[in-house]
Structure formats: structure tokens, C-alpha cells
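See structure below.
Heads up, one of the protein chains got dropped from this complex, but the rest are sitting where they should.
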Amino acid sequence: MIYNIPFITTAILAVIGLYAVIFKRNLIKIAIGITILESAVNLSLIAIGYRKGGVAPIYTNLPPNVDIPHGMVLPVPQALTLTSIVIGVATLALILAFAMKIYKHYGSLDSHSRRLKE
Amino acid sequence: MIWWIIYVCLGIGIVFNLLASLGLLRFPDVYTRLHAGTKCTTFGSIFIATAVMVYGLYEWWKGNDAMISMTVHSFLALLAILITNPTGAHAIARAAYRSGVKPAGAVVDELGGEKDD
Amino acid sequence: MSWEVRKMIDMFGLILILLSIFTIIPAIMAVVMKDLLSCTIALAIMSLILSLYFYLLQAPDVAIAEAGVGACLTTALFIVAIRATERYEGGENED
Amino acid sequence: MNIMLHMPALLIVLPLLAAFVTPLIDKLSRKARNAFVIAIVVIEEIMMLFFAFHIFSGNIAIYTMGSSEPTKLVTEAAVPIRIVLEVDAMSAFMGIISATVAMAAAIYSISFVEESKGKGKFYTLLLIMLAGMIGMEFTGDLFNMFVFLEILSISSCALIAYRNSDGNAVEGAFKYMVVSNIAALLVLFSIALLYSQYDLLNIAALSKVISYTELDKVALVLLVTSFAMKAGSVPMHYWVPDGYSPAPASITAMLVSATQASLYALFRVSFTLYGKVITASYIGVFLIILGLLSMFIGVTMALSQKDIKRLMAYHSVSQTGYMLLGVGIGLYLLNTSDFNTYGIKAMEGGIFHIINNAMYKGLLFLTAGAIFYRLKTRNLNEMGGLAHSMKYTTLFFIIGALAIAGIPPFNGFASKLLIYEAAYRVSPILSIVAMIVSILTLASFVKVFHSAFMGAKIYEVEEAPKSMLIGMAILAAVIIILSIFPGLVVDKIVAPAAHALANWQVYAGGV
Amino acid sequence: MNVFMLTLALMGISVLIAMIRAILGPTIPDRVVGLDTINTLVISGMLVYGAAVKEIIYIDVAIVYALLSYITTVLIAKYLEGGKL
Amino acid sequence: MSIVVRTIASSIFPMALIFSFYVIMHGHLTPGGGFQGGAIAASAVVMLLAAHGYKRMESKLSMDGLSFVESTGAIIFVVVGLAGLIAGVSFMYNLLVGSPIFGYVPHGANGGYLNSGGILPILNLAVGLKVIAGLSSVVLAMILFTEGEE
Amino acid sequence: MLKTYAGSWDAITWIIAFITIAIVVYIIRSFGRKDYRKGEAQKAFFSGEDVLSPEEMHVRASNIYWGFVEAMKGYYAWMRKIHNGIINDYIAWFVGVAAIMFIVFFIQEVIK
Partner (left out) sequence: MRVFVSATILSFILWLLLTFNGSLWQADEILAGIVFSILAGLITAKINIKEHKNLSLTRWLMFIAYFPRFFYEMAKANFDVAYRVITGKIKPGIVKISPGLKNNLSVTLLANSITLTPGTLTVEVDEDKNLYVHWINVRDDFFQEHEEKCRCKYVCSTFPDWARRIGE
């Protein structure tokens, strides 16, 4: 039961992130919401990979008497998370750059202010 | 015996870290909080890192060869903390002063008039 | 507290609960606060604790990546963006 | 070395490598860069055609990266760490579309974006976008699909905002970025859910063991909704006009095939990944409803637009509806006795419509770009009489408009006919709505034609530059080929793709 | 019961208190002080956990943090001073 | 920023750099790899930018150079991958297994020998180059945008 | 020759038929009077007044299908309200559709 805590955290974080994206009008707040959502997904991936009593999936300096494939936490989700973090930085930079450009054009960060309609 | 050293170091570290947090909560303004927050934690961290270093040495002495690198790496982490932490504190203090936060209840403020760039 | 519950919540579980709380509180702060700079700081705290979380869940690889990205680059990007735009949500003059 | 063996990897790597070499060549000279890019896209197209016909003759290509024997997988019991590409007829079909549109767009762009600076970056991003599309279509595992999805959306966002002095462009790019980012994150989340249960990421391996638990359902909902949003179906279509209209025209043509890559992912997930268990779900009905809504709302919104590219963007929503309708009928009838009679025909119609739509919608966007290039406006009210001066553009527009409206000799009619008949068999209402939408499509293109090309000569403009005409001519030629030989095309290309989609066992058996 | 884990849990309390300051903090510098404190605490926490599970490689993460956490502080200080970045 | 911050930033910079190289090169042995190391080095560059201000760093960092490094990294990565293909095995095949440089790949746990990764260190280095240049230029571009506005 | 479910479709046949019909139409048309007077007699009038110049006659895009849009006023008003261009609403629609699908799936489960 105690090992479900990361998943509960994930759910709460995801809800917070989605809340920010849906209800916050500031564009940078939307970027913040996306960052939080991404953290939630990353956390869930890592928590999926975790096994009770496992060690990190690194061969060097492995503690003695640990059975190699089964004594380790799953390495694949960690690789996935890493990729997700990499992508997250790129998207965040792009979104913020767009927000800056929008501010330069319209003088406002409000998502309701001036927009493409219909 | 070695374990007692580790216990004592950890104890001192925890106590100072707790005191730092308490000070952070209790003090009235940024500067005094910086005193508590940044410096006491650095002091606490020194002891905790020392405990880890001693532990690594102990393990190494017991025959686990690789554990010496735990000591070395901990020492490097400690060094990095020692270099960066006061600088960070200084940067915040300077920024706080420049952004107009005055020291609360100051008996003397000799920087007062000289806000040059 | 019954014995079963106490056995269930071992030290590791306690730390996980603490970390969960530490992750959620800054997340809420980052969404709720009006000052975007505070939001950035809250986000930095969240990323920090999240990195510790990854670390405890035996993923030092990811923890380093999150450290490098969350501690510095995300904050840098946000601060540059806030610098170029405005600091308060909903305009300077509002509250 | 057997080049056909390595083709799946080469097709992805070639544009990727070219993308990174382009900025270096750009430093030398502009002409060299243009020649290089065009050579790359043409080689890519030729390779793709060879490879695709190899696939259409009944093969499934598997490529395991980094393995000493790339066509052989690691055993199923081992952890599937390696990146696996798996190409069946449907993937190859989508690959042809992407490569063709990219070729036309790259040639078209030579003079289209000449005046703006940073052209080297433009081509880099365009090639990365191509690599992302092909990767998304060729990949054999879910996580790679996510990665390529993100590569695709990041590069296309940067390209939408290419004219960043235009506020609308930046705003459209922002919206597209937020939308696609959230969709991609939820895709990743559902991948995590699947992985947590089966310890697998490979689509083929997953489809063998999937058992439709509660978590699988959640994953299915998230995957289908996210990909439907990326494909731009109503009611998640709002980003489509915002993103399409301010982008450079060649990029808009690429975006059409990018959304179709998402559509491919949607079909792949619902047909192959959940192929074993799909009878127990309402997903086919869901796709049909989405398709109907997309068709109707898209076309009615298009009718009242006055921005030419926005109008076409709404049409692309509406055309997505046709594909969803056709394939949705197939999904609805899958595993019933009716499937082999008319269900497969509906799927063929839907899939044939994908290539048709990519071609004529691409062509229409390119003509709109040509008009924009000369008049510097997208507002239909400020146009008129262009047929006098831009004769070839007018011709290409007529071809595209007739094709999209489904006027008989053109390819749009053929695919729509397939869909109408099968839809009529399921429920007459579907077919009637589809026909009404087709009529309204014609009506709205009559509007564009009248207000942009007809009338007296108002503006003194020249014909579009040669490279743009070549780009348009490529797509127009493809349309005419597709129009004249619909039976051949359906038999040789579309039917293998439809069968590949319908039989998940074949895809799963490939591994 | 590992003594290092106990230390980690006790330091959690310190983090909690520091986080209260980071949340309450009337001004931005106050919050940054909170952030800085949490940073240092987390670094020592990482050291302690690395010792607790006897994993040398974990200490690297702490070094990364020790080197990088300072940048956040400097960036925010830079913003507050009003200089161009 | 003040003298103190500037001096410390300058002194930490080589430390962060060598640490990032350590993380990059030992990517196949210890936690880390191309991206993590690259992020650390890019952070170090950002630190210099923050401490000294853009004006003083302007002459030292150029977008062109960064994009050149970035392209180079990516090309190395792809070419190393293609080398395996050209050798007739498969894309991204670990060609260097068994060769004297980077060759010795023991199975299972080892004490951490640097040259045991085959092509992995090269790939890590390529990714590292790309990430260093890419992330620095992202921040630099955003700063340039801010500068251009005022 | 494309075989559909109910019949078949062949573009070439259609084109041949089209050309044949076109030729027939052209032949019929050529039977018309050739001595029709050009000039004044061909000029059109608009309620007895001269027709405007072609530039002014050109119907602008916004005016085309005015009647259709006017007839479906309610629908278009509703559509305009939905297509408001706010990014938050885009995501809200997405979440809404996902929620509807969840509900559908769970009802399906309950009925069984």
C-alpha cells in the first residue's frame, strides 16, 4: 500500500497541472501547468519502474550478492523518463519563446485578450 | 567507536539544520533569516558530510575498497557547498537591499545613502 | 495505531509520504500565486524535491538530469521570459 | 549489403542527417544548400517508392537497431530494450504520402521563403519534420512513436512561427504547441500504464498479450483521445485553423500529412494494438460520431470564412471526418460477417481518402500560398480577377477544388463513392450527411474560386515563380494519376494497406 | 533501522519548516532564502541516503546539485537587482 | 553582479566543466550520460551569463559557433550510427566491440573501466556536444530577444 | 476499374463519355444562328440603368452565401460562441471528450 503513494502523488500533480492549463489565463501560468503535468508523468514512470528493495540499474560497483536482472529496478522506464525530460526542456523553451513573442506583439499575456477567432 | 563519531556528527548536523529552519521561521527580516538559513545549514551540512566521509573511510578500512570514493565525492560535494553557499547568500542579500528591503529594527545602516551601481 | 499499520509505514514509507507532501505543496503554490517569480521559485522547489524523489526511487540517472534541468535551465528560461514580459499575473496594476 | 534490408532505418536517418548537414552547407552558399535539400528529398522519395512496392508485394520489414541481425528480434522473454522498426503496408502507404508531400513542399519553398532570413534553419526543421513523420509511421514500438510525435510537433511549431513578425503565426504556434504537448504527455502516460502491466513497449508484442483490463481501458481512452486531437477531429479541432492559417504554405501542406501521421497512429492503436480485444469496445462508434461531427462542423465553418487558408483549414477538418467515417465503419464492422463484404470497402475508401486528401489539400494550400506570395494577403475580400494573370495557379486550383469536392473524374469522387456505399449499408443517414458535406464543400470552393480568380482584372500581378509551379505541378500530377487509375491504385496500394490494418495478427506475427 | 534513514526523516522536518518560510515569505528574497535552505538540506539528504544504501554513485547527484543550485539563486538575485540578463 | 559573485562564478566554471565531462564520459559506467553532462555544462554557461551579464559575454559566445558545434555533434551521432550500417550489420551497431580502442566489453558487473563501452562514449560525447551547444543557444537566443526589445 | 461494394467506377469510361457528350453539345450549339447582331443589342441593363464596371460588380467573399449564413443564424451564433480561440477552452474540450469516453466505457461495463 505504501508503494502506491507515488501514484497518488502523480494523480494529484496531474490534476493540478491540468487545472492550471484549463483555468489560468496567463500564458506563463499555462507553461507552468504543463511543466507540472510533465513532472507528474515522469514521476509515474519512475514509480512504475521501482521494485521494493531493488538497487539502481547500474552495473559498476554493484553491491555483492545482488542477483543482476532481478535485484535491480527496471531500467527502461528510467530511459523513458530521461527522454521525456529532454523533450520537456525543448517544449518549455519553445512555449516560453512564443509567450515572449506574443507579449511583444499584443502587450499582454492574457489568453483571452486578442486571439484568432472562429 | 567509529559509529559514535558518526552518531555525534549526524546529531550535530541535524540539530543545526533544525535550528536553521527554526531561525528561518522566527527571524523578522531577510537578512537575519539569511543568517539562520544559509549559514546554519552549511554548518550542519559540514557535519553530515563529515559523518558520511567517516563512514566511507570506515568501510574502506574494513576492506571495501571502492568506498573510499564515497569519501572523496562527499568531500567534493562539501567543497562545492562551501564555495557556493555564502556566495548565494551574498547575492540574495545584495539583491534584497537593492530591491528596497530595509533591515528590520536596524540600529545602524551605513549603506543607507550609498546606493550606487 | 495498530501493529499492522505501523509495520506498513516503515521509515522509507514515511519519507515517501513526506516527499509527496513536499512535491504537492509547491505545485499548488506554483499554480495559485499571483507573482510569477514566486511561481518560478515554487517550481524550482518542486523540481528539487522531485529530484530527491527520483533519487530515492533508485533512479540516479534521472535525478541528475532533473537536477541539471530543473535547478538551472528551467528557472533560467522562466526568468528570462518573465524579464521580457511582466511579473504579475493579470498585469502590473492589478492587486 | 542488402540495401532493402536497411531501408527502414535509412529512410529515417537520411533526412535526419541531411537536416544537420544543411546549416553547414548553408554557410558555404545558398544555391548549394537548395540543391542539396532537393536532392535529399528526391532521393528519399525514390527510395520510399522502391521500398513501399517491396512492402506492398506482401512483405513486412522488421529492423532492430544495433542488433547483429537486424531482421531478427531478441527473444520475447528478454527485455525489449532495443528499438524496433516494423513496416507493413499501411506504414509504407503513409510513408509515400509523407515523402511526396515533403518533396513538393521542399521544391515549392525555394522561392517561397527566399526573402526571409534563416532559410537554412527552415530547411533543417523541414527535414526534421519529415524524419519525424516517417519515424512515427515506421516505428514498431510505442515509446518511439511518442518521441517522433514530439519531434514532429516541436519542429512543426517552430515552422508555424517561422514568420514571427506576424502575431497570428506566433499565437497559432503557441496554441499548437500547448495542445500537442498535452496530447503527447497523455500518450506517454498511457504508455506508462501499458508498460506497467506487460513490461513491453513493442506494439506487436503488446498486441499479442493485451487483455483489456481496467488500466488498458484508461490507456485506450487516453491514446484515442490524444491522437484524435492531434489529428484535428471535432470537437478538438480548434487548433487546426489557428495553426494552419498563418504558417508558410509549404509547411501547411506538410502539416496536413503530419496530422495524417497522427491519424495513422490512431488507427494503429485501435486496430493493431487493441486488435485482439477491440470487439468489446465502442471505439468504432466513437470514431464514426467524431467523423460525422468533423465533416459537418468543419464544412459549415468553412463556408463562412473569409481568410482563404482558414477556409481550407476547416476543410481539412472536414476531410479528416471522411477518413474517420470510412475507417470507423470498418472498425465498427470488424470481426462481423459484414466486414468482408462492405466493411473492407469502407476502410479502403477511408484509406484511399488519406492519400487523396494529402495530395489535393496540399495542392490547395500551395495555391493559396502562391496567391499570398503575390498579393501579400489572405483575405478573400481583397482578391479578385487572378485568373487573368496567374493562369497556371488557377488551373491547379481548379484541379484541387474539383478533386476535393468529389466531382466525378477526380480521385476525391472515387474514395467518397466507396465511403458512401458502405455508409449507406450501415445507415442511410451517414451517407446522406456525407453527401451534403460534399455538396457544401463544392459550394465553398466555388466561393473561393469566384472571389479570388473570377471577375475583372484588379491587381497587376505576375505568375508565381517557377519552383512554386513545379511544386504544385508534382501534386497535381499525382492527383491526375490517382484520378485516372483509381482501380489500380486501390488494388495495388490501398487494399494491402487496408488489409494490413484489419488483420492485427499479421502485424503481430511479424515479430 | 538504519541511522542514516532516521537522519533523512528528521531532515524532512527541517525541509518542512523551511518550506513554510518559502510559502509564507512576504518578499521574493524570503522565498529564495527558503529555496536555498531546502537546497542545502536536500544535498545533505542525498549524501546521507547514499551512505544509507552504500551506493557511491549516488553522491554524484549531490555534487551536481551543490554546483548548480547556486545558479538559481544568482539568477533570481540578478532579476531582483533589475539588471539585464 | 558584485565582484564576489563574478569571481566565484569564474572559479567554479572549470570545475563544473570538468564535472560535466566526467558525467559525459562515464555515462556508461555511472549515472549520467550525454544529456546530463551537457545540461551541467550548459548550466555553467548560463551561470557565466548571469554573473557577468550578457554585455560582457557577448564577444565570447556566438550563435554561429554554437550552432556549428550543435550540428557537428548531431552529425557525429548519426555517422557513428551509419557506420554500423555501412559495415553491413545494422544501424547503431556497436562496431568497436572487441577492437583495441574502447573495445573491451566484459559481461556483467565490472569495476568501472573507462574503455569498456564500444561506441557508447563516442555517442555520449556527440550527444554532450549537441546538448551543450543546444541548451546554451536556447538561453542565449531568449536573452538576445530580451536585449533586442529594449 | 475500381470495384465498389455495389458496382464499379472507372474514370476513363467517364472521361470518354464526358468528351462524347461535350462534342454532341458543341455540335448542337453550332446549329445556332450565326448572324446574331453584335454591339448594342447584346448590352445588358440593370433595371433600365447601365451595368456597373466589372470591378464594382465583383461580389466580395463575405457576401457570397449570405443567405445561407443568414438562414442558419442560430447555428452560426452557437458556433461562434464555441470557436472562441481561447487556449484554455481547447484543453477543456479535450478533457471533456476524454471524460465522456470514460463514462461511456464504464456504462458499458455496468450494463454487462
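Annotations for the structure displayed:
All chains are identified by letter, namely A, B, C, D, E, F and G, in their written order; residue positions are counted from 1 within each chain.
The rule is short, and it goes like this: a contact is a pair of C-beta atoms (placed from the backbone, for glycine too) under 8 Å apart; a residue touches a chain by one contact, two chains touch by 3 or more.
It should be emphasised that the depicted structure is a prediction, and the values quoted were computed from it without experimental measurement.
Touch with the hidden chain on the side of chain B covers residues 16, 19-20, 22-23, 26-27, 29, 31-32, 34-36, 38-40, 42-43, 60, 65-69, 72-73, 75-76, 82-83, 85-87, 89-90, 93-94, 97, 103-112, 114, 116. Touching the omitted chain from chain F are residues 2-4, 6-8, 10-11, 13-15, 17-19, 21-22, 25-26, 45, 48, 52, 56-57, 60-61, 111-115.
Throughout what follows, only the chains that are shown with their structure count from here on.
Contact with chain D and chain G alike is made by A. Compared on C-beta pairs in contact, B-E and A-E come out with B-E as the pair having more. Seen from the C-alpha centroid of chain A, the farthest chain centroid is that of G. Averaging C-alpha coordinates per chain and comparing to chain E, the farthest chain turns out to be G. Between chain B and chain G the centroid-to-centroid distance comes to 73 Å (mean Cα coordinates, whole Å).
Per-chain Cα centroids separate chain C from chain F by 26 Å. Separation between the centroids of chain B and chain C, computed from CA atoms only, is 21 Å. Contacts with at least two other chains are made by residues 1, 5, 12, 15, 23, 30-33, 35-36, 39-40, 43, 46-47, 50, 111, 135, 138, 142-143, 145-146, 149 of chain F. Counting partner chains per residue, chain C shows two or more touched chains at residues 12, 60-61, 63-65, 68-69, 71-73, 76-77, 80-84.
Contact annotation for chain pairs lists A-C, A-D, A-E, A-F, A-G, B-E, B-F, C-E, C-F, D-F, D-G, E-F, with touch applied as defined.
By the touch criterion stated above, chain F contacts chain B in their complex at residues 1-2, 4-5, 8, 11-12, 15, 111.
Listed in rising order, the residues of chain E touching chain B in the complex are 3-4, 7, 10-11, 13-18, 20-21, 27-30, 32-34, 36-37, 40-41, 43-44, 47-48, 50-51, 54, 56, 59-60, 62-63, 66-67, 69-70, 73-74, 76-82. Those residues of chain G lying in contact with chain D across their complex are 1-6, 8-12, 14-15, 18, 53-55, 57-62, 64-65, 68-69, 72, 75-76, 79, 82-83, 85, 87, 89-91, 93-94, 96-98, 101-102, 104-105, 108.
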